[in-house]
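Written below as structure tokens is the structure these notes are about.
Apart from one protein chain that is not included, each protein chain of the complex appears where it belongs.
For chain A:
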């Protein structure tokens, strides 16, 4: 909004300027929208379009196919999850995560999978006896 004012200082009369400011006051959403567009200029007009898709899609072999299977992500309704090449890949990633002992949050979005073919030694041991919920403690 301020950028607009700098570009056209001569054209904007005092009244118009007050209108813009009022509009910003009435519509904080619009101000927020402008902020977002300033940070991500390539962002499409509204969610649901392919531009929006690009932001939400995880890079991965199955990226394009997965968007058909995850409608909430197509519409930008859900943050993306990690994709795996196959079950060996999945188990390797689980083993890696276990060793890293990540605190809270979700799976590591930068986790690289498929970097080598898994062998039985690499895979995690059979799941140990299940931990009881701390709510029951």
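Methods note: a residue touches a chain if its C-beta (ideal position, glycine included) is under 8 Å from a C-beta of that chain, and two chains touch if they have at least 3 such contacts; residues count from 1.
As a working rule, contacts and distances are computed from a predicted model.
Asks: So one subunit is absent here. Using its UniProt record, which name fits best from "DNA-directed RNA polymerase III subunit", "AP complex subunit beta", "Actin-related protein 6" or "Serine/threonine-protein phosphatase 2A 55 kDa regulatory subunit B"?
Replies: "Serine/threonine-protein phosphatase 2A 55 kDa regulatory subunit B"
Asks: Determine and list the chain A residues touching the chain excluded from the picture.
Replies: 27-33, 35-37, 39, 43, 45-48, 62, 65-72, 74-79, 81-87, 89-90, 103-106, 130-137
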